[in-house]
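With one protein chain withheld, the remaining protein chains of the complex are depicted in position.
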Amino acid sequence: MKFALFGSMFPDRSAKAEEQIYGVCDAIKRHGGQLYLPENFYISLPGNIRQLLDPICELAETLPDVDMVVSVGGDGTFLRTAATVGDTGIPILGINTGRLGFLAAINYSDVEDTLSEVMRGDYKVQDRTLLKMTTDEVFPPNHFNTNALNEIAILKQDTASMLSIHAYINNDYLTSYQADGLVISTPTGSTAYSLSIGGSILSPTTPSIILSAIAPHNLTSRSLVVDDSSIISLKIESRSHMFLVSVDGQSRVLDETVSIQVRKADYTLRVVKRVGHTFFETLRDKLMWGADVRKQNK
Amino acid sequence: MKFALFGSMFPDRSAKAEEQIYGVCDAIKRHGGQLYLPENFYISLPGNIRQLLDPICELAETLPDVDMVVSVGGDGTFLRTAATVGDTGIPILGINTGRLGFLAAINYSDVEDTLSEVMRGDYKVQDRTLLKMTTDEVFPPNHFNTNALNEIAILKQDTASMLSIHAYINNDYLTSYQADGLVISTPTGSTAYSLSIGGSILSPTTPSIILSAIAPHNLTSRSLVVDDSSIISLKIESRSHMFLVSVDGQSRVLDETVSIQVRKADYTLRVVKRVGHTFFETLRDKLMWGADVRKQNK
Amino acid sequence: MKFALFGSMFPDRSAKAEEQIYGVCDAIKRHGGQLYLPENFYISLPGNIRQLLDPICELAETLPDVDMVVSVGGDGTFLRTAATVGDTGIPILGINTGRLGFLAAINYSDVEDTLSEVMRGDYKVQDRTLLKMTTDEVFPPNHFNTNALNEIAILKQDTASMLSIHAYINNDYLTSYQADGLVISTPTGSTAYSLSIGGSILSPTTPSIILSAIAPHNLTSRSLVVDDSSIISLKIESRSHMFLVSVDGQSRVLDETVSIQVRKADYTLRVVKRVGHTFFETLRDKLMWGADVRKQNK
Partner (left out) sequence: MKFALFGSMFPDRSAKAEEQIYGVCDAIKRHGGQLYLPENFYISLPGNIRQLLDPICELAETLPDVDMVVSVGGDGTFLRTAATVGDTGIPILGINTGRLGFLAAINYSDVEDTLSEVMRGDYKVQDRTLLKMTTDEVFPPNHFNTNALNEIAILKQDTASMLSIHAYINNDYLTSYQADGLVISTPTGSTAYSLSIGGSILSPTTPSIILSAIAPHNLTSRSLVVDDSSIISLKIESRSHMFLVSVDGQSRVLDETVSIQVRKADYTLRVVKRVGHTFFETLRDKLMWGADVRKQNK
């Protein structure tokens, strides 16, 4: 079985994370896997780790034709891995090197068990919807990813003025948000930025998209969940005539004459899940749903 | 075309509402419809209205085999009409006698235009999902409706103590809510009670169910949207050993030994919609999404 | 130094809590304190604990003239202790037997250190504001406490219908809440029920009162903070003509003809605080403000 491993390239990557990256590589090899590493990621690693890796992996400039991609890091690393994997259909296994993530949902301590299960085919693959952004402006290729696993956000570029965001669903006028921004999220992204601004949590396989305003001026503004076959069109007005569009956290300045369309991407991302482990488990752990604040005060 | 008309039976029904009930009946007759009225509703009307109605309608003890049911009143009246129409598949047209409703979405002033459209078949029928509650306790027939167009709510019966609601989705443990209650809502109900406690709005045809806690003790509690093929199971603990279950606002006391299952009902409710009128229009009007509070303060 | 000790009388009091109650009594004695126990509380304890207590405490039918009252249990126990201490001005020390409370803010493991500090006068006393409810109906004495350390809440008695609560501040009309209820909270209570329904946290010594609606039908409803010299008057309408008023969780049914006034009580409750321990510490611990949910997902 062939694996490609992608790791965190954040400048603040810890030495412990680097050791765990090697640990995962070593485990893959020991379980009989064949391992590829992206060249630029390999180069980013310190010399001692590279020496350990040399005998057990091959380098690749582009994503090789593997059976599974392993992402080692946080959810941010997983998002970048997903952008590289794109529409190839190769399933991704997310291992976290720090705290449990929603995407990097497998703890380092479970790597051995997980690889045993993977090697004997004892795992599930879950399809995750992505959002695709299109505009009437041509984006230079290779410079701006327009597919989002988490969310596409419209944000004000400057701080002084708010945005007016005129929103249409399937060409029906929805509303004009007066706000600092608008977040359009997949079920996968519903536990990320969307949650910070009051959005509901969407179970990962719900065929839905959720729209939530950032700091809405209108107090009756509420998150809206629509069918994921919907086409969302946005026209933006800004005192500075500019706004930002952010795709999974990567942002770009656009002119307000550019209108935005958001819809479901043509492909899904395939996420590797261990059998018997549910989304709700991750949710309870991450949101500390077991803990009760008010109880003690009564 | 045969119509049955159901009107508000609230004790605080106004004289104006009664005049409008007659007005709708008269309009149906003038447009060539054949009209049936439930006997108990007819009897609740004042003498002068009854006299006007006598020549233009027939009375019926049970729901006759009509082509369309017309509900005249508020959303509460529509909910009761829906309970009577049940799984017959007869489409319902909701006319409001006061302010615009989400269900009673046609204003009295549009009755003439709407009936013209209906008589020439120029309308849409939208399928709305209902929720069905089952328990291991047998409910006496005809005494408690267990199908909800809006929501099924678990509520504490007494005020002193909170509930512990252990929730499972498709037999996977979700969480234990420590709260005053839990509201499980359809997309249709997402603009009703669910919205008051912070739930997102679900577009009516989204195949989803939304769960929201009332006054949750755990500050990280958030609304959760799941696929409407989900089976939600609840086990409730209460210091008084009792709790309330409310189906579209009609409630009943249950013992905490009774566990509750909520799933999609086997049938949908068919709602008559005018062509060219969208849910978002109603939303803007009802939620005053056009109005902007903060704008003026900047 | 004379102490009276009040402990949890909840039926679900654990054996461990009972041991800790004895532990606190023993520690008071060892630190040279003179100890009184309420007779009914003593009787509620199991025989072996009573035998241990016999040599070290005296029983009292009413609150004796002591220097400090010690509450051992949760915040619920503290609230009942506060109701007994009333306007005597005797400071209360809150020790929790389970999880840290906002009122029972001293952990059992810190009892020795705390008592050493108390015996040498090395502690602070913080004045906490209470709310007083008055009505035009005479409450039978000794049957219903009308002073609240946490909150006074107006709640619907039945589940089917909402309340209309017409609110006035210093005789100026504020608004008419259409809601399941209204919670009027002290700064102390702002971390209890008020917080569950979206209220802000008020630092304990802020001279303010916070009003928050429960499940408000009006989406623009927001919590309101007013000066604690304000007099809040409420007139309630209910379809059932009845409503509940709850004072620190103890509730009573009232007729809608009874109007309610809420203002600051004439006395404060004096809470013993350890030097160098702040409210913000408790807040961080109780609300897990150290934990970061979204971070990992980026």
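Each chain gets a letter, A, B and C, in the order it is written, and its residues are counted from 1.
Quick note on the criterion: contacts are C-beta pairs under 8 Å (C-beta built on N, C-alpha and C of every residue); 3 or more make two chains touch, one makes a residue touch a chain.
The shown structure was predicted, so the numbers you read here are calculated from the model rather than taken from an experiment.
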Revision key, fill the gap. Per the whole complex, from A:V118, A:L244 or A:A265 the residue touching the absent chain is A:L244
Point to revise | Contacting the left-out chain in the complete assembly, out of C:M9, C:L100, C:M119 or C:L219 | key: C:L219
Practice item. Decide which residue listed in C:N40, C:T205 or C:T257 touches the omitted chain of the complex. Key: C:T205
Study note, to complete from the structure: Across C:A4, C:V72, C:L195 or C:L269, the one contacting the chain not displayed is C:L195
Practice item. Since one chain isn't shown, list which residues of subunit C touch it in the complete complex. Key: 162, 169, 172-176, 178, 190, 195, 198-203, 205-208, 210, 217-227, 230, 278, 280, 283-284, 287-295, 298
Exercise for review: Pick out the residues on subunit A that sit against the missing chain.
Suggested key: 155, 159-160, 179-180, 193, 195-198, 214-217, 219-220, 244, 246, 249-251, 287, 293
Practice item. With the missing chain put back, which residues of subunit B would touch it? List them for me. Key: 74-76, 96, 98-104, 150, 191-193, 195-196, 219-220, 222, 249, 286-288, 291, 293-294, 296-298
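The rule we apply is simple: only the chains that are shown with their structure count from here on.
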**Study point:** Whole-Å gap between the CA centroids of subunit A and subunit C
**Key:** 44
Point to revise | Distance between the centres, which are taken as Cα means, of subunit B and subunit A, whole angstrom | key: 37
Point to revise | Interchain centroid distance [CA atoms averaged], subunit B/subunit C, Å | key: 39
Exercise for review: Provide the list of subunit C residues touching at least two other chains, using ranges where the numbers run on.
Suggested key: 193, 195-196, 219-220, 249, 287, 293
